[in-house]
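For this depiction, one protein chain was excluded, whereas all remaining protein chains were kept in their positions.
For chain A:
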Amino acid sequence: MDQLYLLATLADTRIAVETGEVEAVVRLTDISPVPGMGAHVAGLSALRSRVLTIIDVAALIHGRATPAERRGLAIIANISGHSYGLMVDGVSDICRVPEGELPLRGQLDPAWAPYARALVEHDGHPWLLVSLAAFIEGGALAQAA
């Protein structure tokens, strides 16, 4: 299995993201809020000359906005032509997973259901394989509408 995965923690959950979806991981600096939006849109942030829409993924999952002082890293992704930054609590590793994708087991929290695709095993722990595009298209846009 040659697929690389980015391993991160998000809303106290271990997640894995296919590196093909990830453009970069940056430390967030200034975020200009977008008033009139739900908590899941933390605001806009400039990365060089690009403007990122910063998504508070934790707020999308369990509806509570991440307090400003806990905003740390964001995964940058280009989803249907626009640049997004998805806030995560921490990033631990980028690695190959020998067993590849495993089917989901157990009863998944419904909050995670729209985004989780499979499991990957690393370091003896299961990591939830999520799709970044699903966060934007499935979750955020649906909430905005």
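Simple rule for what comes next: contacts are C-beta pairs under 8 Å (C-beta built on N, C-alpha and C of every residue); 3 or more make two chains touch, one makes a residue touch a chain; residues count from 1.
Just so it is clear, contacts and distances are computed from a predicted model.
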item: Chain not displayed: protein name in its UniProt record ("Heme exporter protein C", "Chemotaxis protein CheA", "Spermidine/putrescine ABC transporter substrate-binding protein" or "Carbon monoxide dehydrogenase subunit G"); value: "Chemotaxis protein CheA"
item: Touching residue (missing chain; options A:A46, A:A68 or A:L108); value: A:A46
item: Hidden partner chain, touching residue among A:M37, A:I94 or A:A111; value: A:M37
item: Residues from chain A at the interface with the omitted partner, ascending; value: 30, 32-37, 41, 44-46, 48-51, 53, 55, 80, 82-84, 136, 140-141, 144-145
